[in-house]
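Complex shown without one protein chain; remaining protein chains in place.
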Amino acid sequence: MTGAELVFVPLGAVALGSSVLVVTTDQLVRAALWLVVALGALAGCFLLLAAELVAWVQVLIYVGAVVVLLLFGIMLTRAPIGRSVDLDSGNRVAALVVALGTAGTLVTVVVGGFRTASIDLGDGSAGSAGTVGAGLFRYWVLPFELLSVLLLAALVGAIVLSRRDIGPRARDGGED
Amino acid sequence: MKTTAELIADDPLWLSIIKVVAIFAFGVVMTLFMIWLERRVVGRMQHRPGPNRVGPFGLLQSLADGLKLAFKEDIRPVVADKWVYFLAPIISAIPAFLAFSVIPFGPDVTMFGHHTALQLVDLPVGVLVILACSSLGVYGIVLSGWASGSPYPLLGSLRSAAQVISYEIAMGLSIVGVILRSHSLSTSDIVNAQEGGWYFWLLPVSFVVYAISMVGETNRAPFDLPEAESELVGGFHTEYSSLKFALFFLAEYVNMVVVSALATTLFLGGWRAPWPLSAIDGGVLNTGWWPILWFVGKTFFFLFVFVWLRGTLPRLRYDQFMRLGWKVLVPVSLVWIVLIAASNALWNTPGVTTGQRLIFFGVGIVVLLVFALLLPDKRVADDEEFVPVTGSGYPLPPLDLSVPKSPPRRRLPAAPEPAEREMEPAAVAAADKETGDGSL
């Protein structure tokens, strides 16, 4: 086993374990926190693959912003401390079967497909900010710009769904 | 000539450990010193002496306070979420220290016979690491407020989550300007790129935006809404005491030092000596151990500004604060980035003379001005489509909201109907009144 493999195994275990905890814990906020751990472990895996930029962006965006927003949403609405009984679903057995089935299939497929494959990371420049940037703006420039369009559409949508117009009222005084 | 990253990669383990310890000590000492400095400076601004009893000039006051905190009783509210309550202060303190690791304190030096750089690690994406660490720090605040299980801390943590996310965007955008100029995300490269000129005057808009958002990011006055004493008692740390409280204090001050050090690195030329001094003897003051002096001096300048702001400005209202972040800082940064990118592109296009460049910019400015003049004044028109905001209960909860159960330890067994009769008269009256209110 190489050094990278030695680090990868515990990282993978952490990612897997905390992902399982995300869906099994019956405390809402803790589920969000386990999600943080899972995402952090994934960032660690990215680091192992010498994808430095992606790893830190993962921490910055997913851990630092997305889950904080999740927590923000939870706290704005309920913020329960302790168990939330309504998080349990009667379908958990079915869900478990489906999840295990899917996981089993995918693991089989991926293991079957990549058993002998290995990636040469080269000098580690494949994941550097420079390479990623050049790839984004040279080859993937259209999808990149489309993503900004997507975000704009999402922004408009969020405003449409949430914003009340609190404008000036009608001259006649209107309804109360 | 090796790059900084290569120099650091050659460090033996013991040297790295020395650096880690030194950085940690720097953080802690700076915290103790800053608390003293803040109290002295604010005292001076308010025509009072400030702490002056413990040690010379009261210098040991913060140490005494820290010791006192350690001996206080460690209280945990009954309804608190045990683990998260315990973890929160740690989560807020660790990232603060982590961020120090990529700050360049100085150039190459020889330390115990080893040639190395005064920096723990030099990552190619160093600036991102600092941003990521500061975004991790918010978990400490959010979770502490939530885990305390009482309303004021929860409100404080809500505010803090909104605040840090909003100001992180402005901060990130202001840093983009620096990256566009330095062409690198590595902190040491950014310092090197400032050899020709510090960015605070080359990129004034970025600097101002960063300076404002760093105050917002660290929850300091006038943006200290998460812990607003007059509104939220103490905000997220209301329920904390003893060493856990001390950890929050430590995190806040270390964070201040980190953002100040980052400001120094990004905009004030890092460890570079200021101008007249940098010219002495071919720049001898930019070599060896001297730069630490300049670095710490510049950092102290920012720290002093923090204290100055606190002594001068009243706290902003929450909506003003959010408006400043989203409607001023973010758009200004975006326009500024476009300007930098445009000028970069213009200057990098071969065959364009300086005169043409200036004409191009002049046209751009004129177009902007005309556009600004043509924009109609905001007219407050009568709105035919007005729909009243209040009237059916907003912001009251909907009628079918099931009230969440009270926390487990406080929950009383549901009293059967006859049990009510056995209550004391006052309690019965109160209960009747409540049910009466509920049915309205």
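Note that the chains take the letters A and B in the order they are written out, and that residue 1 is the start of every chain.
We adopt the following convention: a contact is a pair of C-beta atoms (placed from the backbone, for glycine too) under 8 Å apart; a residue touches a chain by one contact, two chains touch by 3 or more.
In this section, contacts and distances are computed from a predicted model.
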Legend entry - Undepicted complex member, UniProt protein name, chosen from "NADH-quinone oxidoreductase subunit N", "Cell division protein FtsL", "Xylose transport system permease protein XylH" or "Thioredoxin domain-containing protein": "NADH-quinone oxidoreductase subunit N"
Inset, instruction - Decide which residue listed in A:6, A:69 or A:147 touches the omitted chain of the complex. - result: A:147
Legend entry - Residue among A:6, A:20, A:96 or A:109 that touches the chain left out of view: A:109
Inset, instruction - Spell out, residue by residue, where the missing chain touches chain A. - result: 105-106, 109-110, 112-114, 117, 133-134, 137-143, 146-147, 149-150, 152-154, 156-157, 159-165, 167, 175
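The rule we apply is simple: only the chains that are shown with their structure count from here on.
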Inset, instruction - Enumerate the contact residues on chain A facing chain B in the complex. - result: 27, 29-30, 33, 36, 52-53, 56-57, 59-60, 63-65, 68-69, 71-72, 75-76, 78-83, 128-129, 164-171, 174-176
Legend entry - Complex contacts: residues of chain B adjacent to chain A: 79-81, 84, 123-125, 128-129, 131-132, 135-136, 138-139, 142-143, 145-147, 149, 154, 157-158, 161-162, 164-165, 168, 185, 380-389, 391, 404, 407-408
